[in-house]
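Step one of this worksheet: look at the structure below.
Of the protein chains in this complex, all but one are displayed in their positions.
What follows is subunit A.
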Amino acid sequence: MDDDSQQPQSMQAIGVELSEDNGNEMSSEQKNIEASAAETKADDLVDANPNQKDLTDSDNTLEDSGDFPGISSVMGGVPSDVSSPTAPLQREEDVTAESWRTKRKHVFVLSEAGKPIYSRYGNEEALSSTMGVMMALVSFVQSGNNSIRSIHSDKQKVVFLQQGPLVLVSVSRAPQSEEQLGKELQYVYYQIISMLTQASVARIFERKKNYDLRRLLAGSEKILDSLLDLLDTDPGFLLGAVRCVALPCQLRDSLSSILTKAITPNLVFSILVAEHQLVTVVQERAVIEDCRLDPADLHLLLNLIGASSAFQAGEIWTPICLPRFNPDGYFYAYISYLDSSCTVCLVLLSTDKESFYAVSGCKKKIQEAMEAQNSLQALAGALRCCSYSVSLVGVPELLHFVYKPLDIPDIYRQLPQFTSPEPDGPYSSEEERQRLFDLYRYLHCRIHSSARPLRLIYHVAEKETLLAWVTSKFELYTAFSSLVTKVGAINVITKLLRWIKREEDRLFIRYPPKYSTTPVPGKGVKSGRTDRTDPSQNGFFTGL
């Protein structure tokens, strides 16, 4: 990282650039609807943030952003039910009850014909009339050659996403932008595709418009449930980046090199995971040239594994589609735990359906090499201290941060990454974590606003002060104790950037290696391509 960029003066330069902004960047359609909410909350806002007005008036070199009504309603009082994500009886929930209606975020999936496919809370059957109403709305707007994107009211947003024959709907009271909610629906769609492929879903509905897709998704609800829980807690989805386990560089390198040595034809990705986080990933050279492993695909894969693991002795062999890589083809995933407590998991992706035994042989090799080098013990040791506290940075005013480097050397740009400490101190409770995450979401939405992107935001919230900053080298979100001054914040960030620079070999995968599997005779060119979806390979059509 170039040290110049970390100096306060460059920050000032950006500030000047921003000084033309008048601080009012809600897009016009949103403004109308949100204005009323903003009015009613205006007083609270001033009370909650006595400094805020000062800041905007005296100094508009830094973008201030106290004018977000959604956030104020969260800061101001009780958010409607920050439901614990793992409430056990979700599916049996009474859909007429108040508790169901006031859930923070509902997500529904239905077919174009209006058939229910998935609902986050309550079972889809009981909800079919609700879904019917939604579908009526969608088709009404479609008939006018428009498509519904969203409906806003002062308490919630309803966002629609149509993907092929599926309609996805989010009904949210969370203070999130329409864009963010739409992106979450996209993830839900991709997770469905990761199990069925886009081509199959399209073909199924071409043949039978009112097909009940639940037949094929039965048993997969848990996977979608856990995805939605992750979307509400893991910044990786928001940032389009993956968090990897913090590890001594040498250990990571030696693990990567073990993976590159255990290969077999048609093996294209070898991924080592610990506690649902990435340790290392190596890929076939032929694949890396023209394609990349998308962080979204990795998120979906890890979620699927987390939500459907076998017990330790077993080796799983299952088809899986990586929708960003190729929405129409399958990989065959070999999944096996390497330790008795099921924390370290090996995932090998092959393009050959028949290669289970060969791939399982690779795992044997990997296991033997890891035993010889005592890697599992070393990894277990590192895992014990891999999630770190923000106090490690050594700046008391810094409460939390999320950092995504953008300066990874060119060839390694394949996998965007981020790092962030375990939320502790003031963010130890679930409610406070959610509140912090909502603030980050808000800043993220402002930074990436398509209408008016920003590079720097200084935001005074109720309990803390936040600063979001994007340069060509990184994207950074920080939370400070509210006592910090603007100059103080800049000093803290300088220290933080130095700390990250020192630790970056440990926090990120810097040099992911590649391997070449020898081509199979007569099949060579095919390696690196996923199989085309072939109806005979899977059971999708047996029911038709």
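Just so we're on the same page, a residue touches a chain if its C-beta (ideal position, glycine included) is under 8 Å from a C-beta of that chain, and two chains touch if they have at least 3 such contacts; residues count from 1.
Keep this in mind: contacts and distances are computed from a predicted model.
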Among "FAD-dependent oxidoreductase domain-containing protein 1", "Ras-related protein Rab-20", "Ubiquinone biosynthesis O-methyltransferase, mitochondrial" or "Alkylglycerone-phosphate synthase", UniProt-listed name of the chain not shown: "Ras-related protein Rab-20"
Residue touching the undisplayed chain, where the options are A:Ser220, A:Thr351, A:Ser420 or A:Thr517: A:Ser220
From A:Val188, A:Leu304, A:Leu415 or A:Ala468, residue that would touch the chain that is not displayed: A:Leu304
Absent-chain contact - pick from A:Ala202, A:Cys249, A:Ile316 or A:Ala369: A:Ile316
Touching residues (missing chain, whole complex) on subunit A: 195-196, 215-220, 222, 304, 307-311, 313-319, 333, 353-354, 356-358, 360-361, 364, 535-540, 542-543
